[in-house]
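Note that one protein chain of the assembly has been removed; the remaining protein chains are unaltered in position.
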Amino acid sequence: MDLIEIFQQVINGLSRGAIYALIAVGFAIIVNVLKFSNFAHGGVLGISAYAGYLASSQFNLSFIPVVLIGMVTGAIVAVLVEFIAFRWIRMQKGQLVYFFVTSVTMLMLLEQILVIRFGSFFDTYPYDLIKVKFINIGELSISVTYLISLAVTIVAFGLLIYVFKKTKIGIAIRAASNDMTTTSLMGINTGMVIIAAFVVSGMMGGISGVLFGISTSLSPQIGQVVVKGFIASVLGGLGSLTGVAVAAVALGLIEVFLVSTIGSGYSPVVIFALMIAFLLLRPQGFAGVSFTDKA
Amino acid sequence: MGNELLRVENLTKRFGGLCAVDCFCGTLEANQIKGIIGPNGAGKTTILNMISGVYPPTTGQIFYKDQDITKFQPHKINHLGIARTFQNIRLFQNMTVLETVKTAYSWRAPYSAIETLFSSPRVQKFEREIEEKSMHFIDMVNLKDCAKSNAQSLPYGLQRRVEIARALASEPTVLLLDEPGAGLNQTEVRDLVELIRRLFIDLSLSILLIDHRMDVIMQLCEWIYVQDFGECISQGTPEQIQNDPIVIKAYLGEEINNA
Amino acid sequence: AEKEPEVVQEETETEDVVAEKEPEVIKIGNLQDESGPMAALSGAVTLAAEMRIEEVNAAGGINGRMLELITHDTRGDVNEAINALTRMVVQDDVQVVLGPPVSNIGIAIAPISEELQVPIVGLFMEDRCTIREPGTPWSYMFLAQNSASRQGESIAAYAVQELGLTKFATLVNTANSYSVGLAEPFKALVRANGGEVVAEETYNWEDKDFRAQLTNIKGTDAEALFFPGYPPEIPLILAQAYELGLDVVMLGNNSVAPTGFAPTTDPAATANTFYPYGIDSSDPSVSDWAAKYEARWETKPLAQSFSGDDAIGIILQAIEACGDDVTSACITEKLNTMGEFEGLQGTFALDPTTHQPIGLPMAIFTITDGAPVFLEWYTPDGPVN
Amino acid sequence: MDFYIVVGIGIAANSIAVLGTFMLTGMNGLFSLGQAAFMGLGAYISAILVVNVGLPFAVAILISMLICSALAFLVGLASLRIRQDFFALVTFGFGQAVIAFFQEYVSVTGGALGFSNIPNLTTPTLAFVSLAVGIFLVWGFRRSHFLRDSLAIRSNELAAKVAGINVFKHKMIVFIIAAALTAYAGSLMAFHTRYVEPKMYGWITTVTWIIIVFFGGRDSLTGTMVGSILLLMAPELLRFTTAYRIILYCAIILIIINVRPKGLFGTWELSIKPLLRLFKRKKQEVS
Partner (left out) sequence: MLEINHLHSGYNKIKVLEDINIQVPDGKIVVVIGRNGAGKSTLLNTISGLVKISSGSIMLDGEKLPPTPHRIVARGITQIPEGRRVFPSLTIEENLIMGGYLATASEIQKRTLEVFETFPILKERFHQQAGTLSGGEQQMLAMGRGMMANPRILLLDEPSLGLAPLIFTQVFELVQQLNEERNMTIVLVEQNASIALNMADYAYVLEDGKIVIEGTGKDLVVDPRVKAAYLGGVVEE
């Protein structure tokens, strides 16, 4: 491999990582806040991706409105998911694990809705939605959608970290994740707070859906990419969005590295081995914050 | 000393920059009740946590019957004969009091997982056996009426007693109690003191006790360690402690002592 | 482009309406992936079959009997496919089954068809679906289009012989039996013709980012890239190769046709692309059929629509030949001795030792300015005239 | 063969895998997202041993169960000591790795094209008796202290440790039993469908089992088994709704879990005692 090729692969890895990070953050919001892996996020992502597709192909909207439509759709779908799959269980004080179960069911359901509406075939965003698709620097090529993803990720991170650390509503969301009852004793409307969390996560899901859709193609199974978010959010460590982002980018780089060296075939085996090694060495995840339950 | 059960040497625990326990040394002899007192955050619970294996100490060693148990896992320490209760009650969800107490017997089961799969008769025999024993301890802490009710929906004061029953069911030699008196009124505290004394005599236990209720500590303990900011600032008999000006200043305050 | 094969005219077949002896309908099973990942391809087959059956029924049915298509979903899952097939035969009493364009299901149901003794005509392109062991076919399994190996070999032969290429790279979805099934014969033929496979890259089912593999290929001296796969991946591979400046001949499979030059890909990205296809879409009879299909279903036909029409056509021809004796046994026998069949893909017969079409060439296409251009009919042995 | 029996065999075999998930995820709250990989391993190993090596069916099943137990032990060693969500991740990675292995080791497994020509050895009797035995085994397990330990660990791991329960060992035992059960189910399935392919064993398959367990009731063996039969049959029963059947299937699950957040059966367990009592009382009434 010559140097150019290595550089190109690094760019490829970072690009992949950028998209993963975007997906992972939306996923991790609910993980961190409500303490369960919300696989329905994949469904939110999928529906928004198709909404953006319809907006761009049927109504010829341009990039920014399409992204906005994706965000709004994401938020709406996420809130709907909350209503359908989580609200009742929460009100009846069901166990956390049920959220996981209903969320996966929701993912399947949303996926099937897409299968019925769009067939299992695939669609692509109009070619000219983004005028410049990629940039060449010398022999290197960088995809513009990935650059946008990277930028959006960074901005979203800044915003989210600010919201969760500094604003009352952000802290309230985290408080609710600890103890709903006590949170309501603080005068906080927990129902609204949870919805707020889903709105934020849904918006992130919407953006990632549209960007992922633009940079690839759409199929009803698009939402399954949420497993990358799952991997990154666990590896990232609980309670840290930064850790999640780092983990997502690392995952992208490692995948590309493995594909370019040993090929895609056995790379899940190596990733499995790396995962174990990493967790044994750093049980607190990338972020390093570990919340110990005091006895 | 011949009948020394538990000995800790230079036990230290740091959390980041905070030194929660600094070089604590102490012993517990067979058939003895000792207490640890000290202001909030002085490191009392942390000492219990280290003895029971919940936290590994930063430095220092713990000996039980002259065996170094510093690095042992909590369940191993329990098997050796050291049981504890929690300051922040930790009961199991959706379990009755009886079932909660029974968990302490699990590790004594004489059969393996394979046998249970094939419903070996020993399984039910053992179950009946421990049911009887568990009821005995539940009775001891006066919870017989609640044996079949959900442990977590009991009132706070009774939940503490479930914790004690569970610890007793481990049939320990050493019992570590973390604030058993919290949330009890004066009458109930009196009952508690009697209960602990009875346990102490009937089961010939050695007890290490943490509490902020001076009536509990002073009536029960032969010897008291006083912790402040992680350091052991004083130790002695109840009389000595009650009159130690350092302790009065750091912990007891004038009024309480005079009352 | 020349007009090569003739297309069957359905209307003429169903002229002879027999007096109604027993108006019992003939049930044809349709085993398809309706809700799984291959639903689009399976759906195309179903649509083609339904359209054909509507027409036949409108014209009075076969030998005076109406036809009914009984569709059951496999969800792309083998166990469900077996359940569904059993259900069709045992409960719904179908005499013949139209199979899915999914090889894994085909391989799985081959022994079951033997047990149930029901003929299945399908689009499962893997040899193992129809060939039990070399020389012996599965008695009840029939393929209605060129096999994967024939398709792979045809494009390989074309690339070697017509384009004069010698150094190849492959990009294969190792999770996809179809992709794997095309790649192996491709590589074998290339090597047999003195060519070289200089890079063998792979990807997995969910992959949508092929830059790592393409960058690797760029680092070799490959002159052409063969990338057999399912439709969703194809525009991505083309676009990403273009982005990375991978300037080689791109060789596809029959999934390229309805997708690769979609208006969503930069025309520049599709230049220098060649792919085999079952039909010559520029042929008027084919394009007429395509227009009819589009008018009926409001969607463009896929490769599977054309071959699906042929598959149902073969079934109907066999049923017709059975006359009053529409039973599994008779249909199987007629399929075995079918003789010539005129379909959208051309005129072909089924080889009794393989149960696959014989003498069916592949249409080689290229893409010019984003539009498909028919080049010539080709077989692994060379061009057809 | 009778259609219902064909479907029934599949349900019985899959229900055995659900039993494994019931122990692991239902009772113990351990989310293995790679459980289907054990089914795959059981299926492939036993099939290869019978078809390629020529071992007897029973021996092949036994070997595949042993190998799966050993693998579960290794995976558990690496993942059961650390935080719970890591277990989900590591098992997920394990599942992906196993599938990759099936896909890539073409010379033995047949790769993406799958492994075929497996003889039809799973008779209806074998399948149904196996399920009955499986239920009996798990039932026995639940009548011992293991049920209590599971609940205790699930709700407060630290308190369970301090009460003397060897949490790691407990989880390991459960994980190994679940893996062995699932492997057995895989063998039965393989010799029923007579064809195996890597795709069958992805995380979605695992998740369907998890859904079944929670649908029926994680705290009720009866519920899980009833749920298992209902939900595994549902796709067949809902066939008349054609394309909408998966949507309906999901909707049913969501409705049930919303309305009964402890699962269909909650903690209710079928037991013979009340039946016996009923019987006795009747006798008395008669006499």
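The chains carry the letters A, B, C and D, assigned in the order they are written, with residues numbered from 1 in each.
Heads up, the rule we're going with is that contacts are C-beta pairs under 8 Å (C-beta built on N, C-alpha and C of every residue); 3 or more make two chains touch, one makes a residue touch a chain.
It should be emphasised that the depicted structure is a prediction, and the values quoted were computed from it without experimental measurement.
Q: What are the shown chains that the omitted chain is in contact with?
A: Contacts of the omitted chain with visible chains: A, B.
Q: Of the residues listed, A:V44, A:L114, A:L129 or A:A172, which one is in contact with the missing chain?
A: Missing-chain contact among the listed residues: A:A172.
Q: In the complete complex, the non-displayed chain touches which residues of subunit B?
A: Residues in contact with the chain left out: 15, 38-46, 87-89, 153-158, 179, 182-190, 212, 214-215, 251-253, 255-256.
Q: On subunit A, what residues meet the omitted chain?
A: These residues of subunit A touch the chain that is not shown: 168, 171-172, 174-175, 177-179, 181-190, 239, 291-294.
Here, only the chains that are shown with their structure count from here on.
Q: Counting only Cα atoms for the centres, state how far subunit A is from subunit D in Å.
A: 30
Q: Touching two or more other chains, which residues of subunit B qualify?
A: Residue numbers touching two or more other chains: 54, 86, 90.
Q: Multi-chain contacts only, two chains or more: what residues does subunit A have there?
A: Residues 112, 115, 265, 268, 295 of subunit A each touch two or more of the other chains.
Q: Quick one: which bits of subunit B touch subunit D in the complex? Just the residue numbers, please.
A: 52-54, 73-75, 78-79, 83-84, 86, 90-95, 99-100, 102-107, 109, 111, 113, 116-119, 123-124, 126-127, 130, 166, 170
Q: Give every residue of subunit C touching subunit D within the complex, in rising order.
A: So the residues of subunit C touching subunit D come out as 34-35, 71-73, 75-80, 82-84, 86-87, 90-91, 103-104, 107-108, 110-112, 115, 126, 128, 173-177, 179-181, 204-205.
Q: Which positions of subunit D touch subunit B when the two form their complex?
A: 136-141, 143-146, 148-149, 151-152, 154-156, 158-167, 173, 177, 219, 267
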